[in-house]
Every structure is written in C-alpha cells, then in structure tokens.
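Please find one structure pasted underneath; my questions will follow.
One protein chain is absent from this view; the other protein chains keep their places.
== subunit A ==
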Amino acid sequence: MLTYEERQIHLSWTQNTTIKQIEDAFKEFTTREDIAVVLISQYVANMIRFLVDSYNQPVLAFLEIPSKDHPYDPAHDSVISRVKYLFSTESVASGRR
C-alpha cells in the first residue's frame, strides 16, 4: 500500500504506453481528492476521447493542452465541443475527424 507521498501525480506518455494505462491513470486522477486540476496533452486525450468527453464534473478542471510535437486544435477540445451545439444545429461529433 503506497503512502500518500508515494502516490504518483503524473503519467509520462511514451511510445510504449498502452491505452489501458492512460485510461487507468485518467480514472485515478479524476477520483483522487487531492487533485484539483488535470493536465493532459491533447494528442493523448484523443486516444481516450470517449472517456474525456464523458467526464463532466465541475469541480475538477480537466484541461487539454498542446504538446511539443502536436499543436492544440480547438475542434477536438471536449469543452468547446460540448458548447458548440449552441451555435449550430449540427451534432457535437459531426465535426470530429
């Protein structure tokens, strides 16, 4: 059993990181009481897009940020996609690649 100080607060993505590891880290970080903001590279967020889009808790801030190799794309941002319906009659997922 890890102590409070020994619990990880980050997951470094590499080419060998599996989708399962990303999903487990997402579920852990979004349920821990000592974490208020979760930062995720948008490139990695796209790998677990269904999980990210289904998250809608107001207290925890879940921010998709650009990475060095992959610039930020507003079209893929889950928050902007959630409010986009207010501007058009298209479905939320219609603009997704």
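Note that in this section contacts are C-beta pairs under 8 Å (C-beta built on N, C-alpha and C of every residue); 3 or more make two chains touch, one makes a residue touch a chain; residues count from 1.
Basically, contacts and distances are computed from a predicted model.
Per UniProt, the protein behind the absent chain is "Vacuolar ATPase assembly protein VMA22"; the candidates were "UTP14C small subunit processome component", "Sorting nexin 4", "serine--tRNA ligase" or "Vacuolar ATPase assembly protein VMA22".
Contact between subunit A and the absent chain runs through residues 5-6, 36-37, 39, 58-59, 61, 63, 65-66, 68, 71-72, 74, 77, 79-80, 82-83, 86.
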